[in-house]
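Only one protein chain is missing from this complex, and each of the others stays in its spot.
Chain lettering (A and B) follows the sequence in which the chains are written, and residue indices restart at 1 in each chain.
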Amino acid sequence: MALFLQNLVNALQWGSFYALIALGYSMVYSILMLFNFAHGDIFMVGAYIGVGVAFVLIAMASQGALALPPWAILILTILFAMILTSFVGMLVERIGYRPLRAAPRASAAITGLMIGIILETGNLALLGARRIRFPSLIDTTVYEVGGVFITNTKIIIVVVALLLATAMHLFVRKTKWGLAMRAMAFDYVAVPLMGVSVNAIAALTFALGSALAAAAGILYALAYPVLDPYMGILFGWKAFVAAILGGRGSVMGATLAGFLLGFIEIFAAMIFPSSLRDLIAYSIVLLILIVRPHGFFGEPYSARLRL
Amino acid sequence: MELRGTIRGFSRVPLLGWLVAAFVAVLLEIAVGTPLALSLGLPKIPVLFGVILALKKPLLFPGAAVYVLLIYALPIALIARLGAGLANRAAGRLLAFPLLVSVAVHLGVFYITLELWSGLSDYRDLVLRFTLIAVMVTLSLNVINGYMGEFSCSHPGFMAVGAYVASVLTIDLFTNHRVFGSALLPAALGPLTFPLILIIGGLVSAMSALVVAIPSFRTRGDYLAIISLAFMFIVKSLIENLDIVGGARGLGGQPDWAGLPTVFLWTVVCVWVINNFVRSTLGKALNAVRDNEMAATAMTVDTRYTKMVGFLFAAFWAGVAGGLFAHVLRYVNPGTFGIQKLAEVLAMVYFGGLNSVYGSIVGAVGISLLGEALRPLEIFKWIIIPLLLILVMIYRPTGLVAFKEFDPEAILKPKTDPERERDALPQG
Partner (left out) sequence: MKLKALIPVTMVVAAMFALATSVSAQTIKIGLNIPLTGDIPKVGEGSKFAAEMWLSDVNGAGGLEAGKKKHKVELVIEDNESKAESAVKAATKLITEDEVLVIVGPQSSKQAVPAGGVSQDRATPMISPWSTNPNTTKDRPYVFRAPFLDPFQGPVLANFITNEFKFTKAAVLYDQASDYPKGLAEFFKGAWEKLHGKGSVVAYESFTTKDTDFSSQLTNIRNSGAQVLFTPQYYNEVALIVQQSRQLGLKSPIVGSDSWGSAETVELCGKDCHGAFFSSHYAAAGATGATKAFIDRYNKTHGYVPDDVAALTWDSLRIVATAINATGGLTGDIKKDRANVAKAMAGIKKFAGITGNMTFTPEGDPIKCAVIVRISDKGQFEFYKSVCP
C-alpha cells in the first residue's frame, strides 16, 4: 500500500509537468488548430529565463536592494519568467505561424519544428554546452507519512500546477477574451467577421500557452535542477501526445490527460520491469486511442479541420 | 535581349542533352581535375562543388569557383547548348521505341555519370548512397503525408523494422556471428538473395504498419498523428529490450552489399513503382480520401481499403530503405530511429513539396546535400538549415515543387521551341 501511495505521489508530481505543458499545447492546438512543435523548446527557454531571473533576484536580495524571503523570490521568478516567456511565444507566433495562417496546418507544424531547432541550437551557441544548475530557492524538506515520503517541493509543484490549470479553465470559460477564444475554436471563418481580431487572439493564445510552459519550466527546474538546451524535445513530443489524448478543445481534458500520462509512465515502471516502461506506456496510449479514437473529451473528427 | 535568347536556347535542351553534358563534365574532371585543382591552389578535387572547401577556408573560394566553372558550369552549358539539336533528335528516336527503352538509356547515362563522379572519392560515394536512400524514405512518407493527407510520425519506426529484419537475415545467413552462429548459406549466394532479404524486411515493416493502419479507419488527423508517434516510441523501446539483436548497443557487421549500383537500382525501382502507384486509380483514391472522406465514399471509393493499401505500401518502401540504410552504414542501433530522424524526414518531405514525386526527390537531395555542404559551419549549420526551411514554408507553404505530376514521357521527350511547337499544332 505504501508502495502504491508513494508512486501516486510520484505520479502526481510527474504528471503536473505533462499537464502544464499539455495545457499550453492544447490551447494553441484547440484554438488555432496548429501543432506547436516549438512548445517543448519554449518550455526550455522558460526554464532558462527562470534561471536568469532567479540569479538577478538573488543577487539583488543578497546586496540588500530587495529584502524578500525565498518563497517570495520563487513567486516573483515564476511571474517574471512567465511574462518574459510569453513575449517569446508571441514572437514565435509572429515569425513562424502568422505568415502561414492560410497554409496547410502541416506546413505550420514544420515551421514550429524548425523554430524549436533554432531555439535549441541558438541556446547552445549562446551559452555553450554546459549544463546549468537551477539555484535552490527553497530548501527541500522531506516529510514521512506512514512510509510515504513527500517533500515540500512536491507539494508546491502539484499545488501550483493545479492552480494554474484552474485559472486557465476559468479564464477560458468566464472572461470575454476566453469567449472569443472559444468562438475562434468553434468557427474559424465566421468569428473574424464578428469583429474579433484573429491576430490578437492568436497572440494571446501563444502568450498564455508560453507562460504556462515557463511556469512548468521553473517548477520542473525546482524538482530536477539540471538544465540543458535539449531538455524540451522529448517533453514537447510527450505533451503533444497528452494534449491530443485529452481531446481537441478541452482545457480540462489536456490537464487530465497530462496527469494520466504521468500515471501511466510511473506505474508501468512500478508493475513491469522498468526497461519495458516506454513499450508498455505507449501501448496503453495506443489502446486508449483505438477504443476512444477522439481522445477523452474530443468531438468526433469532422471535415471542418483544415489539414 | 541577348540573354533572353541564350536562356531560350537552353530551354530547348532535352534531359538527354543535360545528362550527356554532365557525363562529359565528369570525364573532364577525371582527365584533368587533379592537375587543375592543384594549379588553382586547391589541395585536391573539390568534393561537393567546392562549397565545403570555400566555407572552411574562404581564401580558397576563388579557386573553387574557377574550378567549378571550368569543369562543370562551362562545359555542361556549352555541350548542352551546342548538342541540343542532336540530343533532341536522339531523344525523339528513342521515344519511337517503347518508353522503357528510352527510360533505360537515360538511366544508363545517368548511372554511369554518377558512378564515375562518385568513383573519384569514397566520401562522394557514401553521401550519394545516403542521399538516394533519403529519396526512398521521403517518397514513401510523401505517400502518407502528401497524397493521403495524414500526419504520420511512424516512418523511423518502419525504417527500423526493415533495417533490423534485413540485418538479422543477412548476418544470420551469411556471416559468422557471436550470437547467431556461423553462416548458414555460402557467401556466394549472398548478393543474389539480398534483394529477397530487403523485400522480406519491407514486408515485415508493412505488416507492422497494420498497427497504425487499422486505427486509421476510425480516426485521422491529429489523433492518427499521435498513434503513429506512439508506434515509433514502441518500436524503439521494443528493440532496446531485444538483447538478441544487441539491444541499445546495436547490431553491427552487416555484409557490404549495398554498393552504389544496388542502392541506385532500388531507388529507381522505388521511384518508378511509387510514381505508378500514385498515378493509378488507387493513387487518385488516396487524394480523394484526403480531400473529403465522405465524398470519396459517396463516389464508391473504398476508404478503408485505400487507407490500408496506402499505409502498407509506404511502410514497405520505408522498410526496404531501412534495410539498405543498415547495409550502407553496416551497423544499426535503435537510437538512430528516433525523434531526430523523424524531424529530418519530415523536413525533407515538406521542404521538397507535398503530393509530388519531384518534390520528394528535390527535398531529399536538397536537405542531404545541404547538410553535408554546410558541415564546416558546425553548430550554425543547425540554425541556417531550419531558417531556410522556415523561409520556404512562408513563401511556398506546400513546399518547393508541390502537386506536380511526374510523367516520364513528358520528361524524356525532345524539347522543341515553344513558338514553333505552337505553330505546328494542328489547326481547328
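We adopt the following convention: a residue touches a chain if its C-beta (ideal position, glycine included) is under 8 Å from a C-beta of that chain, and two chains touch if they have at least 3 such contacts.
The model shown is predicted, which means the values in this text are computed figures rather than measured ones.
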TODO: With touch as defined up top, name the shown chains that contact the chain not shown.
DONE: A, B
- [ ] Touching the absent chain in the whole complex: find that residue among A:Asn7, A:Thr85 or A:Thr205.
- [x] A:Asn7
TODO: Since one chain isn't shown, list which residues of chain A touch it in the complete complex.
DONE: 2-3, 6-7, 10, 13-14, 121, 124, 128-131, 133, 136, 140, 142, 144, 149, 151, 154, 224-226, 228-231, 233-234, 265-267, 269-270, 273-275, 277-278
- [ ] State which residues belonging to chain B touch the missing partner chain.
- [x] 40-44, 47, 52, 57, 59-60, 62-63, 66, 121-123, 126-127, 130, 237, 240-241, 247-250, 252, 325, 329-336, 340, 372, 375, 378-379, 381-382
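Here, only the chains that are shown with their structure count from here on.
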Open item on the list: Report the inter-centroid distance (CA atoms only) between chain A and chain B in whole Å.
Closed with: 37
- [ ] Quick one: which bits of chain B touch chain A in the complex? Just the residue numbers, please.
- [x] 145, 149, 151, 211, 214-215, 218-223, 225-227, 229-231, 233-234, 236-238, 240-241, 290, 292-294, 339, 343, 346-347, 350, 354, 379-380, 382-383, 386-387, 389-390, 393-394, 397-399
Task: Footprint of chain B on chain A - complex, ascending - done: 29, 35, 95-96, 99-100, 102-104, 106-111, 113-115, 117-118, 120-122, 124-125, 233-234, 237, 240-241, 244-245, 248, 275-279, 282-283, 285-286, 289-290, 293-295, 298, 301, 303, 305, 307
